[in-house]
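Pasting a structure here, questions to come.
The complex appears here minus one protein chain, its other protein chains still in place.
Naming follows writing order (A, B and C), and every chain is counted from residue 1.
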Amino acid sequence: MAGNSFGRIFRISTYGESHGAGIGVIIDGCPAGLLLDLDLIRRDLARRRPGQSAIVTQRQETEEFQILSGLFEGQTTGTPLHIFIPNQNAKSKDYSGWAELYRPSHADYSYTAKYGIRDYRGGGRSSARETAARVAAGAVARQILAQYDMKIWAYVKAVGELECTRPYWELDPTEVERNPVRAAEPKTAQAMEALIREVRKAGDSIGGQITLVIEGVPPGLGEPVFDRLQADLAKAMLSINACKGFEYGSGFAGTKMRGSQHNDPFVLEDGQVKTTTNYSGGIQGGISNGMDIYCNLAFKPVATLMQAQQTINQKGEPVTLAGKGRHDPCVLPRAVPIVEAMAALVILDHYFIHQSRL
Amino acid sequence: MAGNSFGRIFRISTYGESHGAGIGVIIDGCPAGLLLDLDLIRRDLARRRPGQSAIVTQRQETEEFQILSGLFEGQTTGTPLHIFIPNQNAKSKDYSGWAELYRPSHADYSYTAKYGIRDYRGGGRSSARETAARVAAGAVARQILAQYDMKIWAYVKAVGELECTRPYWELDPTEVERNPVRAAEPKTAQAMEALIREVRKAGDSIGGQITLVIEGVPPGLGEPVFDRLQADLAKAMLSINACKGFEYGSGFAGTKMRGSQHNDPFVLEDGQVKTTTNYSGGIQGGISNGMDIYCNLAFKPVATLMQAQQTINQKGEPVTLAGKGRHDPCVLPRAVPIVEAMAALVILDHYFIHQSRL
Amino acid sequence: MAGNSFGRIFRISTYGESHGAGIGVIIDGCPAGLLLDLDLIRRDLARRRPGQSAIVTQRQETEEFQILSGLFEGQTTGTPLHIFIPNQNAKSKDYSGWAELYRPSHADYSYTAKYGIRDYRGGGRSSARETAARVAAGAVARQILAQYDMKIWAYVKAVGELECTRPYWELDPTEVERNPVRAAEPKTAQAMEALIREVRKAGDSIGGQITLVIEGVPPGLGEPVFDRLQADLAKAMLSINACKGFEYGSGFAGTKMRGSQHNDPFVLEDGQVKTTTNYSGGIQGGISNGMDIYCNLAFKPVATLMQAQQTINQKGEPVTLAGKGRHDPCVLPRAVPIVEAMAALVILDHYFIHQSRL
Partner (left out) sequence: MAGNSFGRIFRISTYGESHGAGIGVIIDGCPAGLLLDLDLIRRDLARRRPGQSAIVTQRQETEEFQILSGLFEGQTTGTPLHIFIPNQNAKSKDYSGWAELYRPSHADYSYTAKYGIRDYRGGGRSSARETAARVAAGAVARQILAQYDMKIWAYVKAVGELECTRPYWELDPTEVERNPVRAAEPKTAQAMEALIREVRKAGDSIGGQITLVIEGVPPGLGEPVFDRLQADLAKAMLSINACKGFEYGSGFAGTKMRGSQHNDPFVLEDGQVKTTTNYSGGIQGGISNGMDIYCNLAFKPVATLMQAQQTINQKGEPVTLAGKGRHDPCVLPRAVPIVEAMAALVILDHYFIHQSRL
C-alpha cells in the first residue's frame, strides 16, 4: 500500500536510500530448493553499475551484496530471501547544498510536498540507486524462468533521433553486450556512442528508447480484466526512474493501421497455434498467446546536467543550480538490465498466479 | 489476485459477460454520506453506449442500471455500493458459429488456452461491454473528486493519420461533446468523422489516440517506488480493451530532447510552486507536483471487421470468418469516457492512500 | 481494504443489506471447468435458513439464488462467479422505530460512529443475513475441496452450560443433520433443544460453542510467519457475527498442560508421518501436518431479545426498547454451515497459494 512492494506470489519489497547504510530487496514467495547462482546476480548488477564504460556516470558504487536470509547451504528455503547491497562510496558532502533547493525535473519538490521531509543526499529514496535492488531480484526471477525456457532480453533501440529501425527479430541478442550502448546493431551502436559522447561534452543529457523482448511465454498468462499481462508490464516499466512511455506489439504505430492490415491471422504450425503476424505483441485479451511479447519504452533525458540551471529553493527564492559532479549523459545503457529485471518479475509472478488454480 | 478488482482504498470489482444476465461493479471503500447523483452515472454511460451516433456500432445495449446495495435514502452508507446493468438485447444466435473458431486478434484463443473453456457469446468476459461497469464506477469517483476540485477530461487526439497537433492547453474541453468523434477541434473532428465513415463503408476499422488531462491534483499523490502515480495510470489505461500504449508528459517525443530543453524550471507563482514548462506531465519521482497531469494513449483498430478473414478453428483447421453483424469502425469516441473513468479511479484511490497517514 | 473481500487466490467479495434489493457474493479466482452443483449450494443455504425448525427464528427469508455471471453451459468459466440472493420478505415497517435508537450489543452505535449514517432496516449490512452469501461461496469451495478429498464438518458442542464432552473423533458426523440443534450426540441434542425452547419462552437468548473439523488436509498448507493456517482460520471465524472466541488443537485447555504431556510424538504409519496424539490440532509452525485440524468457537447469546431493555437514542436520551418481532433464541444451529463455509474458503485459498509455487 505504501508502494515499495511489487508482485503478488513472487513479491519483492525494496528499501534504502542512495546515501544511507545501503539498499536491498526482500523476495517473499521465492520457491524453495533453488540452487541460487550468485554469479548471475553479479552479472546483472555489473550491467547496471556506474563506471562500467566511458559513456556512463563515473560515480563509484559498489554492487557487492550479502544474502541476509532465506538461503541455506546454497539453496533457497522458501522463506524471505534478503539481498543487501551496502553503500560504500557515499560522498555526502557533494550534496550539502542540495538540502534547500529544488532541482528541476527531479523529485526534490514532490517528495517534500508529500512527506514534509526528504533525505536530500543524492536523491535519497528517489535515486535510481534503488533500481539495483530490482536488478538483484530480477536476476533471481530469471533463474527460475530459465527453468521453464522463458528468456528475456532488451536493447537500446534509440538514442535521441538515432534509431534502430530494424525489428527485433532481425537483430542478434548477443550483440547487445558487445557495445557500451547496449544497442543491437554494431553500426547504430557506434553512432549512438558518438552522440552520447558529444552530449556529455556539452554537459547535457539525452533520452531514448529501449525494446524489450520476452520469448517462450506459454499461452495463458495474464489475469483479465484489470491484471492483464500488458497492464502489469506497463506498470512495471513506468515504475522505473525516467521511463515516460510504454507500448507493446504495434503500439502507437498501430493506431495508424486499418484492422484489415493489423489483425493477426491464426494458423497451425507443427501442432501449435501461431499467428502469421504479431501486431498483438503476444498478448490478446490480456492473456499471452504463445507468440513473442515485445514492448517499446520511452526514457527521458536525465535531469542532472553539467550546466547551470535556474530554479528556486524551499523558501521560493530564485537560485542558480551549478552543474557539477558526475552524471549519466544517457541513462539508456544502464536501464537495459532494469527493464529486463522488471519484466522477469512480472512474468514469473503471472506464471505462479496462473499455476495456482491449475 | 484473479484480476477483476482495481484500486486499494477505493476498490472496484467488476463481473459479467456480454451475453449473460448482466454486468456490474461493486465499489468497496466508497465514503459514506455521498449524495449520489445518478444522472452523472447515466450521462457517462450514455457517452459510452453503442448507437449514440452514426459512427459507432448500432448494436443495441441498454445502460439502465440498478443500485443493489450500499445506498440508503439517496446516500452512500460506506458499505459495498453495487451497480448492476442487466443485459437486455443479447442476440446470442448471432454468435452460434463462433463457438469453435478463433477470431483473429480477439481473445478467443488466449481465453481458451488459459481457462480451457470460454463463453463465446459476443466475446463473453473479454467483450468491451465490461467497460460499462468501469464507467459507472468512475462516475462515482468523479463526483468525489469534484468535491476536491479535481477535474478529468479526455478527447480523441488522432484517428489513423489524422491528428490534432495543438496541445491540450490550447483546446476547449467543451468542444468534445459537441461532435460525435469526441475530438477537441471542430475542423479535425469533421475530417475524422469523414474518415471513420469511409472506413466503415469499407467494412474495415481504424485506430487512433486519446489525450487525457487531469487538472487540480494537489502535490503529493503517488507512492514510490512501485506505485508511482504514472505507473498506476499506465496500468489502468493498458487494462482497457484495445489500448496498446501509454505515455505521459513529454512521452516518446521527449526521448528526442536534450535535458537542457526538457528540464522544467521551478518558479514561485502567487505563493505556489510551479514549473514554467511541464514536460514532466505533472509527476516527478512518481508523485504529483501540482501541475496538470496529461497522458496520451494508443488504441488499435478493433478486430471485428465486416470483411471475410482467414483463421483456424479449435481443431486447427483453416476456416473463413465471414464479416457480419454490427461493429465499431473506430473505438475511440466511445473509449473517451472509459479513459476518464479509469483515471478517476486511480486519482481518487491515491488521494485516499495519501490521506490515510496524514 | 474496505473489508468486504476475503481470500487471495480464491477471493470472495460480498455485498448487500438485509432489507435492500438483495445480498450476494462474487468469487474471483474460481477455477474454470467446474461443473457447478447448484443443489449443494441450495443444501447449505437451507441449513442456514431461518424457519428451518421450531428453535430458530421464524422470520421468512428466501434463499433462492441466481447465477449472474461466470457460469456457461453449467461450467465455471474462470471469470467472476456471481451468486445473487434477492431479498423478498423485507418487512421494513418492523424497523421504523429503530432509526434513532441504539440497540444494546448491536452494531447500531458503532456503525453510526464510523459512517455517520446507517441503513437501520433490520441491521442493514451488519445483519447476519450477509452470511448467506458466505455460505453460498463456501458451498462452491467445498465442491472443489471434495475433489481433493478434503472434508469439513462442524457441530454444536455446547449450548450454554450444556456441553458435549466427548471429543469429535468419538462422534458421528451424520448425526449432526438429524437433530435441529446440529449437535453430534442424540442425547445432548435433546437436552440442548429443550434448553433453547425454555430460553425462547423467556424471551431470552443463549450462547454456545461449535466444534469445527477439517479432514484430509495434506501437509504443507499455511504461509508463515503471519499467514499461518491457524491465523487465517481465526480471522475467518472471528469475522462471523456473534463469534467471540477461537481455539485450535488443545486450545485454552492446553494452557494447563505440561509440555511432556502436550507434545505430539511423531511415528510412521503406513509410510505416512503421523503423530500419536494431536494436541497440535493438525498445524505446526503455521503449516498443516496432515493430521485432522480441529477448532472450537465461542458464540455469544444473540443481542435481540423479546424483553424490554433500557438504552439510549441518537440524541443520547434514555429510551426503552420493546421486545418484539422474531428472533433466534440461539444462533448456534444456523451458525454451523457458516463456520463450515468460512473454513472451506480458508483451506481452498491456502491450497491454491501453496500450489502456485510448486
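Definition applied: a residue touches a chain if its C-beta (ideal position, glycine included) is under 8 Å from a C-beta of that chain, and two chains touch if they have at least 3 such contacts.
Keep in mind that what you see is a predicted model, and the values were worked out from it rather than measured.
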> Of the residues C:Tyr120, C:Tyr168 or C:Tyr248, which one touches the chain left out of the display?
Replying inline: C:Tyr248
>> Can you tell me which of B:Gly16, B:Gly29 or B:Gly70 touches the chain that was removed from the display?
In response: B:Gly29
> Of A:Arg49, A:His106 or A:Arg125, which residue touches the hidden chain?
Replying inline: A:Arg125
> Which one touches the absent chain: A:Arg8, A:Lys157, A:Arg200 or A:Lys300?
Replying inline: A:Arg8
>> I need the residue numbers on subunit B that touch the omitted chain, in ascending order.
In response: 1, 8-10, 29, 31, 78, 352-353, 355-358
> Which residue numbers on subunit A touch the omitted chain?
Replying inline: 1-5, 8-9, 11, 13-17, 20-24, 26, 28-29, 32-33, 66-70, 72, 75, 77-80, 82, 84, 114-119, 124-125
>> Take the complete complex as the reference. Which residues in subunit C touch the chain that isn't displayed?
In response: 1-6, 8, 14, 102, 104-107, 109-111, 113-114, 125-126, 130, 158, 160-161, 199, 202, 204-209, 219-228, 230-239, 244-252, 254-260, 262-268, 271, 273, 275, 279-281, 283-290, 298-305, 307, 309-312, 316-318, 353-354
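Following the convention adopted for this analysis, only the chains that are shown with their structure count from here on.
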> Tell me, which chains sit next to both subunit A and subunit C?
Replying inline: B
> Over half of the interface residue numbers used by both subunit B and subunit C, so same, or under half, so different?
Replying inline: same
>> Need the CA-centroid distance for the pair subunit A / subunit C, whole Å please.
In response: 46
> Distance from the CA centroid of subunit B to that of subunit C, rounded to the nearest Å?
Replying inline: 39
> What are the residues of subunit B that contact at least two other chains?
Replying inline: 1-5, 8, 14, 114, 125
